[in-house]
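Apart from one protein chain that is not included, each protein chain of the complex appears where it belongs.
Every chain is named by a letter (A and B) in the order it is written, and numbering of its residues begins at 1.
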Amino acid sequence: MSGDHSALELVLTADPALIAIVRLSLIVSLSAVFFAALVGVPFGALIALTRFPGREGVIVVLNALMGLPPVVVGLAIYLMLSRSGPLGEFGLLFTPQAMVIAQTVLIAPIIAALTRQTIEDLWIEYRDELAAMNVGPAGRVATLVWDARFSLVTALLAGFGRAAAEVGAVIIVGGNIEGFTRTMTTAIALETSKGDLPLAIGLGFVLMTIVVVINALAWVARRGAERYAG
Amino acid sequence: MRAPLSNLPVQFDEVGIVAGGVTILDSVSLTFTPGAPTVLIGPNGSGKTTLLRAAMGLIKPTHGRVTWAGSDLMPPLRRAIVFQRPTMLRRSAAANLHYALANAGLGRAQRSARAAELLGLVGVSELGERPARKLSGGEQQRLALARALARDPEILFLDEPTASLDPAATKAIEDVIRAVVARGIKVVMSTHDLGEAKRLADEIVLMHRGRIVESGPVAAFFSEPRTPEAKQFIAGELLV
Partner (left out) sequence: MLTRRHILTATAVSAILLAAPAALAQDKSIVVASTTSTQDSGLFGHILPIFKAKTGIEVKVVAQGTGQALDTARRGDADVVFVHAKSAEEKFLSEGFGVKRFPVMYNDFVIIGPKSDPAGIKGQKDVAVALKTIKDKGIPFISRGDRSGTHIAEINLWKAVGIDIAKEKGPWYKSIGQGMGPALNAAAASNAYVMSDRGTWISFKNKGDLVIAVKGDKRLFNQYGVMLVNPAKHPHVKKELGQAFINWLISPEGQKAIADYKINGEQLFYPNAGDPSA
């Protein structure tokens, strides 16, 4: 991405470096949402539906973890993935996978906490019916998660927004390597540090446009599904 | 699935239920046996809903025991309940029935046919593909009834099934209830409507402040009430 072009020019000419950066940003953040949901939704639902000692404490901690500072997550994952760290043998540092891992850790609490709240609210409504139909624990989780799917999509979008917007975690574990681990946010940080503020702001607009588009797609999908299933 | 043990008779032995310091049921003893419908009547707060929920096994008694065919640990396999405000799953009406049928252990191959049959029984055949939550109050009540019947119950509890319905919908539900009774299913329902009690009941149970005040065959109850509360209630006075 040459610094002599404005962000608009890069978009209009479909600059390959810009496309690569956008593509990587989307792959990393969407993958993180996927894995975070895989872990966070069942976990949140389970906390919502079970009683155990210390449950309130777990909920408080889970909610607090929504505010995990990205740079702290980045540092922690860096230390784990470094060759000198416990998981060094996998050679994951400075790769897109490391970025996915870091962002997954960052947003899993958001998705879990929002899932827990949603499912717990729904459980109040569904509790008697499901008990009367003799639905077991696994069935309850599956039924409530499915019935809450529209609200859960909002939770996923919250996670995606957090992931797409952060720079602290991905820049530490990814290294901002050109053509390999450079995402929109790390590119914006780089252009800012090079003094090319107009380009940085322009890239910022591109990033926000992409996030809006993703949200719009999710909205359309939801409306379609709602009309179908109520 | 193998035929589960029978639920009946459902027996209440001096059952008391206390919650938050408030006595909701007090020394309730009665038995539900196979046969004609039992209707619970009484003012708001008399404990009708709680009694039905306890009979369904959703609440554990604070005192006394509730037993199903003599056992106090009987999973709700052949009993079902329709709540006053039923909750529909966020899917189509037919899908709601499929869900209930699957939970009752019916094989996948037979579910569609049975679901269609049940929809027909309660008179909502054309609504199968509609989102269940978008149905009207009366339609949802009927769907809830179909969903309860999907469990092939021996005993069916209904908590004020026509309370918020207009006369046409009320009649539709009452017709279904009669059809259910005709199939040999024991019906235990509560109602505010004395007329409905007379129309449907074989046995009447009057409750007041968590206790059973009077019970007996319907004709005798209305023509010769024995207790002062029964007399007042039939006369349309407030029982406080």
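As a working rule, a contact is a pair of C-beta atoms (placed from the backbone, for glycine too) under 8 Å apart; a residue touches a chain by one contact, two chains touch by 3 or more.
For clarity, every value in this text was computed on a predicted model and none was experimentally measured.
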| item | value |
| --- | --- |
| Missing chain: touched chains present in the view | A |
| Candidates A:Val11, A:Leu62, A:Ile77 or A:Leu93 - the one touching the absent chain | A:Leu93 |
| Touch criterion as defined above, residue of A:Glu9, A:Glu178 or A:Glu226 at the omitted chain | A:Glu178 |
| Touch criterion as defined above, residue of A:Trp146, A:Phe205 or A:Trp219 at the omitted chain | A:Trp146 |
| Interface residues of subunit A (partner: the chain not displayed) | 3, 27, 31, 34-35, 38, 82-85, 88, 91, 93-97, 100, 142, 145-146, 175-178, 180-181, 190, 192-197 |
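Rule of thumb we're sticking to: only the chains that are shown with their structure count from here on.
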| item | value |
| --- | --- |
| Touch list for subunit A against partner subunit B, complex | 125-126, 128-129, 131-135, 139, 143, 146-147, 149, 228-230 |
| Complex contact set, residues of subunit B against subunit A | 53, 56, 58, 75-77, 80-81, 83, 86-87, 89-92, 99-100, 103-104, 130-134, 147, 151 |
